[in-house]
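A protein chain is absent from this complex, but the other protein chains hold their places.
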Amino acid sequence: MTALHHFLCRTKTAFGTHALAHLPFDLSGMHARKPFVITDQAAKDAALHLELARACRDTHLPLGLAILTDAGDLETLYHLFVDKGYDSIMALGTGQVVQTAKALNLAICHGPERLRTPAGAEQLNNPLLPLVYIPTHPETGQDTAGETLFSGRRFVSPNLMPDIAVITADTMLGTPGAAVLDSGLSSLAICCEAFAFSHSPFARSYASAGICLVMDTLLPLARQPDHKDLLCQKAQKNRQLPLAKLAHAAAISGYIQSNYPDLKTRQAGARVMAVRSDQPALLSAGLCMVLALVQLFENSRHTCPWLGKLLLPLTDTDHYTGVPGPEQPDEAVRIIRQLLHVLAETVPRGMPQTLEEAGITPRQISEMSDLLTYTPPQGAP
Amino acid sequence: MKVPDYYEFGCRTRIMAGHDVLEQIPGLLSSMAARHPMVITDQGVARAGLVDILCQALDSRITVKTIQDDVPADSDLATVHTLAGQYKKYDCNAIIALGGGSVMDTAKGVNILVSTASDNLLAFSGANALPHRLAPLVAVPTTAGTGSEVTQVAVISDPDNLRKLLFTSGFLMPDAAVLDPRMTLTLPAPVTAATAMDALSHAVEACLCLGRNPLSTAHAHEAIALISHHLVPVIQQPDHTPGRLALATGAALAGMAFSNSMVGMVHTLGHAVGSVCHAPHGTCMAVLLPYGMAYNLHKTQSLQADLLLPMAGADVYARTRPQDRAEKAIDWVNRMNRRLHQATSGAHAVCLRDIKTPDGKSLVPAHLLPGIARTALGDGSIFYNPEDLDHDDCLMVLTAAFDGTPLDLSRVKKG
Partner (left out) sequence: MGTDGFHIHITGGKNAMTDFMEIPPARHYWKRWYLSCMLWFFGRAVQAAARVDDGVRSEFAAMPDNFTFCLGAFPAGPCMVVGKDAGGRVRHLGSAIADRTIHLHLMFKHPALLFRVFAFRESTPVANARNRLYVRGDVPRACAVVRIMDMVQVFLLPKFLAKRAVKRYPAWSLKRRTLDRAQVYVRAFAGF
């Protein structure tokens, strides 16, 4: 056990069918009587706002619904919210919608001036208004993390995590293959790193569930991408539940990111993307993170005691117990490489499976060595 | 991965675990502008010197306004009202709950009254009845344990009306759970064994009951692995702080698991035994756990097979044939009870008959079993059990557990 660890997840995850029907009761538990819903055009075109309205039937819950366009206007939202006396916020849509919702929450509770300068947990100590997040696609975890970006300024606080994340197949929209891969690989990288290196049983528990969800759904979804004409409609019936599970994994990765903001894979992934900014179509953030993860694991297979146990959520109990202990770290890395290999077959233009194939030179890898090497924390076994 | 049609998982409590983590409490309370806490504890904890350790860890940023150590073994309405009065008298603005399950529930009840400026706790019983956030509450468990430091439930008895009141609300969750091994270092071996088996029963039932879900199961498996690995070594070497921390962490994980997926017949019957015979909760759980697993075996075979891995390790799991793993898991629990019985020189009971007072008097006489079975039918956990239970079923299980004989699976009525 390490000397000290903290874990905080403020978000209640509600997953499954008829999840929206629980919302009026949950909102009443937070004394929210007049929610303000922020959504986007894609969700509105797919009539998801009507799903939400249906969930509020027979419950005396009026909804205010603001539909964001690409640019979004926080000032308009702020005035609407204040003038009409809303008392809670629901974000129905993509990551951009929930980031706007978080920024709005900050503006309402701390005043609009708060958004002029970046702030951390010390300045954003007070509780915010109830925030419910209903994703329409699998995201990359920053949607449920305790942070938001507004006008290039970063705000960080556990209070920014949604109170409830409602993840349901009923609100999943058609999602292109690239977004599915990006989300799944990002969640996998974050959860694997947390499992292997956090030394926190609390983080490992969440991470374990997240890894299982990704391994269950990513490959089938990648093999059957949504046609681009379906992007503003509900996902095909057979894809709705897998997309919801992937969204669930992404939410879990957000909880982990809130507790471990300095994840090496996230930093290394960003560095790789910066180096290869000439190839944005080839290298998504999630892919860069997993490529960095594999390198990190290769460098750490003899120093990290939990790397072998990662094989359990990556596969299943029979596979895990069938591999002798000393061979488990190598097998875990092989499973991740195998996944990348099979996923690459689903991408028409191909997909790099190592940092070298992504065009990162040995010198550049060496310059990232601090991010690609595991350092045991003080007090760790 | 099997995912239920719908589930919820949440734990808003900040977990702070590690060596010397008590020293983080002043920073935590200061960040909530709550520098004048009341400490709620019980006399056993005070006698063990744990209040002194806590106070020494609190620096000048915090002024403990009062220490109330009169909490009884079962939290009750009168105690809650008395302590709420003390909170107001000493002008406190936070609560530190230092103790086991009863102290935690009492602290939650006090927090309801002082935060709502009410003198009628009954008005807030049931689900979702609290109107807003409560005063800061920091939970410091001194057993490993009930898991109450991470649940949104408080159970407070109303002895005048012979009932237990249930309070459920997200607002009841402590702001922080502080798991410091110093708080359990001096826990006697029988109490260590019983409370750890209580935590184990939480984790096992969280995996098997109707409310199970992937996140609860993940937390429960971590808990089972920690408890399985560390319990006997800690009994043998009580001052092993990493082991104590592991057990405390396991108990908290198990608490997070069962708080979201609920528990089943082990708690149904165990609560009834505790209520009728005043037997220690953890001991009842330890005795009844293998019986609950056996009773539900036909409904949860594959789930129980999965439990063998965190319980007994990869080698045992791999060597056991798939069709034998579930029964092996039950056998493992029985063997754990026997090991603990030996390690505690007989103080840890392996059957209901063996649950005794310190002076050797049996706490669970056979003639009370039918009454216990009747009481069990009034416990809400019965509805989360995979298989149905009526009075005869409860009595059958209790009779087998009384003597420590294996359950006759052919008599289990299958739904």
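Lettered A and B in written order, each chain numbered from 1.
Following the convention adopted for this analysis, contacts are C-beta pairs under 8 Å (C-beta built on N, C-alpha and C of every residue); 3 or more make two chains touch, one makes a residue touch a chain.
Note that the coordinates shown come from a computational prediction; the quantities given were computed from them, not determined experimentally.
Contact with the chain that does not appear here is found for just one residue of A:C9, A:A55 or A:L115, A:A55. Here the missing chain is touched by one residue of A:H18, A:R116, A:R154 or A:H341, and it is A:H18. Think of the hidden chain as still there; on subunit A it touches residues 16, 18, 21-22, 24-25, 28, 49-50, 53-69, 71-73, 75-77, 79-80, 84. Residue positions on subunit B in contact with the hidden chain: 4-8, 125-129, 163-164, 166, 168, 209-211, 262, 377-380, 382-384, 387-388, 413-415, in rising order.
Just so it is clear, only the chains that are shown with their structure count from here on.
Contact residues of subunit B toward subunit A in the complex are 1, 3-21, 24, 31-32, 128, 131-133, 169-170, 213-215, 217-219, 221-223, 226, 242, 245-246, 249-250, 253, 256, 306, 309, 314-315, 317-318, 322.
Here subunit A touches subunit B in the complex through residues 1-19, 22, 25, 28-31, 122, 125, 127, 158, 164, 201-202, 204-206, 208-209, 212-213, 216, 245, 312, 317-318, 320-322, 325, 379, going by the rule given at the top.
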